[in-house]
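All protein chains of the complex are present and in place, except for one that has been dropped.
Letters A, B and C mark the chains as written, and numbering starts fresh at 1 in each.
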Amino acid sequence: MIVIMKKGSSGQEIADILDRLAQMGFTGHLSQGVERTVIGVVGQTYPDLKDTLELLPGVDEIVPISKPYKLSSREFQPADTVIEVGGVRIGGDQMVVIAGPCAVETEEQVLETARAVKRMGADILRGGAFKPSTSPYQFRGLGEDGLKILGRAREETGLPVITEVMTPRDVDLVCRYSDILQVGARNMQNFMLLDEVGKCDRPVMLKRGMAATVQEWLLSADYILSGGNRQVMLCERGIRTFETYTRNTMDVSAIPLVKRLSHLPVLGDPSHGTGKWYLVQPMAMAAVAAGADGLMIEVHPTPDAALKDGSQSLTFDNFEQLMSQIGAIAASVGRRMVGRAQVEAGR
Amino acid sequence: MIVIMKKGSSGQEIADILDRLAQMGFTGHLSQGVERTVIGVVGQTYPDLKDTLELLPGVDEIVPISKPYKLSSREFQPADTVIEVGGVRIGGDQMVVIAGPCAVETEEQVLETARAVKRMGADILRGGAFKPSTSPYQFRGLGEDGLKILGRAREETGLPVITEVMTPRDVDLVCRYSDILQVGARNMQNFMLLDEVGKCDRPVMLKRGMAATVQEWLLSADYILSGGNRQVMLCERGIRTFETYTRNTMDVSAIPLVKRLSHLPVLGDPSHGTGKWYLVQPMAMAAVAAGADGLMIEVHPTPDAALKDGSQSLTFDNFEQLMSQIGAIAASVGRRMVGRAQVEAGR
Amino acid sequence: MIVIMKKGSSGQEIADILDRLAQMGFTGHLSQGVERTVIGVVGQTYPDLKDTLELLPGVDEIVPISKPYKLSSREFQPADTVIEVGGVRIGGDQMVVIAGPCAVETEEQVLETARAVKRMGADILRGGAFKPSTSPYQFRGLGEDGLKILGRAREETGLPVITEVMTPRDVDLVCRYSDILQVGARNMQNFMLLDEVGKCDRPVMLKRGMAATVQEWLLSADYILSGGNRQVMLCERGIRTFETYTRNTMDVSAIPLVKRLSHLPVLGDPSHGTGKWYLVQPMAMAAVAAGADGLMIEVHPTPDAALKDGSQSLTFDNFEQLMSQIGAIAASVGRRMVGRAQVEAGR
Partner (left out) sequence: MIVIMKKGSSGQEIADILDRLAQMGFTGHLSQGVERTVIGVVGQTYPDLKDTLELLPGVDEIVPISKPYKLSSREFQPADTVIEVGGVRIGGDQMVVIAGPCAVETEEQVLETARAVKRMGADILRGGAFKPSTSPYQFRGLGEDGLKILGRAREETGLPVITEVMTPRDVDLVCRYSDILQVGARNMQNFMLLDEVGKCDRPVMLKRGMAATVQEWLLSADYILSGGNRQVMLCERGIRTFETYTRNTMDVSAIPLVKRLSHLPVLGDPSHGTGKWYLVQPMAMAAVAAGADGLMIEVHPTPDAALKDGSQSLTFDNFEQLMSQIGAIAASVGRRMVGRAQVEAGR
């Protein structure tokens, strides 16, 4: 952190700031320029220190020079984090495909979808038992019954399962049924939930909040990591902009950016990212080309009968088409699709 | 909801949609225009129905015609909701001032501030015991110890207290100490928290999420209202835009807009809304001029020593100046400032 | 500008940067901290220098410390700029009201409106002869015929006139008919137009672009000021956000912020700022309370028959109501409404 003094700040003001820094356990390193005086702050700083220093007499501006996130940064850990779930490796040279319905509706719907996506080469099954819903008058998920259905689909197909947990109280319950815990976009800054999943031994997928900067996203990852859980993966699912044709604006550039800033795996979710089924395939391809470690895709036996997010779900045919075309893109960026390769080998 | 068919959609497609609507319990009302056919959907619709219908063959577009929020709407309840808390009436002709530190730090800090803001005419005391913090490495509040300090300040000054609750598990605890529960911006769509505060008998202040539309905000209010708690007030605290000089962009227009759409009281928080202490007074005045039912202002004995959000906190002197100038604005829009009037009468 | 070197940058890299700065005519002032080396750059820097320096080996980050706008800044000119137009003083203690139709449609429409707004106390008449229109299939203004109509309205009522100029070629033409030139939001970064109005002797109102930061806005003002035209006033008219109820989000906080950063007058346009006639009055009041030097209000004899922007225009009755209520707000922030006072004195 650097303190830039106002033009004409007095020697007394400068001395006061050095004193103040010392009281707070920092060392101030003075540099008197022609126009202005600048004080470097040495020590472990934090974002709010900026606010405090900015108010001191004579101070013009405070400039943070180190990134506030630590454990998720490449500086902290240069090597990629690789998370292993039931034989699937996320964050290495695989390009992992997570597929399934937005919400768990019935056992039949989930089993049918699980079999289909497995047959087409998906690596992991998704499905929501607890559903965040903008309106209190809409379907909000089957809760534990939904978790049980996911459990049966895992048993039958052998696919690992990911599902969302919405509140600290449910973390243990969801851990009993799910291989990966998902923290949804609306909960990216539900700090008590982050604390709770940080204490469990299950991998966590942290979706980006719809108005979250990349820095805030990595700080939320730091919450989980600093709780002791080092198995964190990230998922870009679109941010909110002024554009109204699409449900969100999928920030594809966040994928290579996060790969540069952090060692954590990053996936792309073109279903929520666009909200339109006909944009899912091109945006899935874009995400893979940009370096995503995986994709999360909504698939439904009959999207037009879905209780939730039908307009962004693929039919089985559309998903098969996506899987058949994405391999070439993955290969051209040096990625293997393990589930798909097994399927093709078996044909 | 209106279903607009594609140009040239077939009679069979139209018949299928009417059938489908009937299966779902709706009545479809057909209107064949020169260019297109339009089907009105009669019955209690919900936002996701749009997604479902959009996928049916022959459908071009779905247009919702009724607002998805119900209990918070003026159509549901034409008369203003007025909430009474310890003699303060929020939502009537009073212009209520809530003031206090961002975070509870020490008993001395809170008591000193409580006495000062009471002396200057504030109606309610604010202070955070549970603090949402972007970084896990920052101050996150004193928890129950902080609540106890607020309790003592209430006892001494007689000011009702408002404080934030961040997770369902803490609702009972916070209810024991606080007159009003605050749901913060980051939790506006923490639906399980909304459910929980909807079940208690304490008034709730629901802050607008930083990327929430007004419609989503009112839907979140509907979560609380439909749980049975009818004492909900709203607070505009700035939305996230591309502007970087200010911390947020305070959407003052949301105040008169919400007053038109809803019967719930609306307050303005220029401290979070701008993030700059020197913008707090002009924006407080703007909020009152635009029709706010109240203000929420951060005040700190020594903002430059604050553990949180010092840069947006007013000193006692600045708060006194604000209070002395805001009365004329309030009067010119027909509002009484009860706390301030008592102070002035006592002088 | 400050150059922050990477941890572990070499002495050679540092020496190279100092050399490079010297070649470009700057002085580099070195400061070696414990963790990092920082180089202060002394001399007249510019925004793109950041890009250049960022690429040099060993550099971690470049931090601009002085504001890139000069002539519009309070540092350059501490005293408020006051612009006099036909006896109206903009930027001093007056609160100026500009009113009139969005577009000039007919002589009758303009004359009727001009008489009405004058009768109700407006200081300046607005009306568009050249209209920026999102669609090529809509009304785009009467051009010179429209300017002539404005000229007649000025002659009859004595009100000074403001109208928009859209392209350099039309600047001379518009100067012949208009007292103030308006540069619209879509042209805030039409740099050749800024150059051209910078060379003329007519006051210019520069509206904020709908995605422009305050800094970019002031840089655009600098274009005009550096051309030699010192009579520049600014107008906040709403920025683009994700909110869809309102046409734009009027950034009221930009008003006090710009008053702090700059000496130029700032007005508020609640008509474009909200796009809804029923929000115009509360937001006009908010703008005045926040310190605006004036208001720009769309008024139309029959808004529902307007060729452009009828939904944000006030009827004569609504405008009279606004004028009758805004005086108290203006007075409470120490502003005089000269036109309105004359009207009231004459009654």
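FYI, contacts are C-beta pairs under 8 Å (C-beta built on N, C-alpha and C of every residue); 3 or more make two chains touch, one makes a residue touch a chain.
Just so we're clear, the structure is a prediction, and the values are computed from it rather than from any experiment.
*Asks:* From the touch rule at the top of the page, work out which displayed chains the omitted chain touches.
*Replies:* A, B, C
*Asks:* I'm checking contacts with the chain that's been left out. Which of B:E61, B:E112 or B:E320 qualifies?
*Replies:* B:E61
*Asks:* Among C:Q12, C:Q32, C:T52 or C:S324, which one touches the chain that has been omitted from the display?
*Replies:* Only one of C:Q12, C:Q32, C:T52 or C:S324 touches the chain omitted from view, namely C:T52.
*Asks:* Which residue from C:P203, C:P256 or C:P303 sits in contact with the chain not drawn here?
*Replies:* Looking across C:P203, C:P256 or C:P303, the contact with the absent chain belongs to C:P303.
*Asks:* Touching the missing chain, which residues of chain B?
*Replies:* 2, 4, 27, 29, 31, 33-36, 38, 40, 42, 60-61, 63, 65, 240-242, 244
*Asks:* What is the set of chain A residues that contact the non-displayed chain in the whole complex?
*Replies:* 211, 213-215, 239, 241-246, 249-257, 260, 273-274, 276, 278-279, 282-283, 285-291, 325, 328-329, 331-333
*Asks:* What residue numbers in chain C mark contact with the hidden partner chain?
*Replies:* Where chain C meets the chain not shown: residues 44, 46-48, 50-52, 54-56, 68-70, 132-140, 166-169, 186-187, 189-194, 209-211, 216, 219, 222-223, 226, 240, 277, 303-312.
Here is the rule we use: only the chains that are shown with their structure count from here on.
*Asks:* Which chains share more C-beta contacts than any other pair?
*Replies:* A-B
*Asks:* Can you work out the whole-Å distance between the CA centroids of chain B and chain C?
*Replies:* 31
*Asks:* When the C-alpha atoms of chain A and chain B are each averaged to a single point, how far apart are the two points in Å?
*Replies:* A distance of 27 Å separates the two centres.
*Asks:* Would you give the residues of chain A that are in contact with at least 2 other chains, written as numbers and ranges?
*Replies:* In chain A, residues 240 touch at least two other chains, as defined above.
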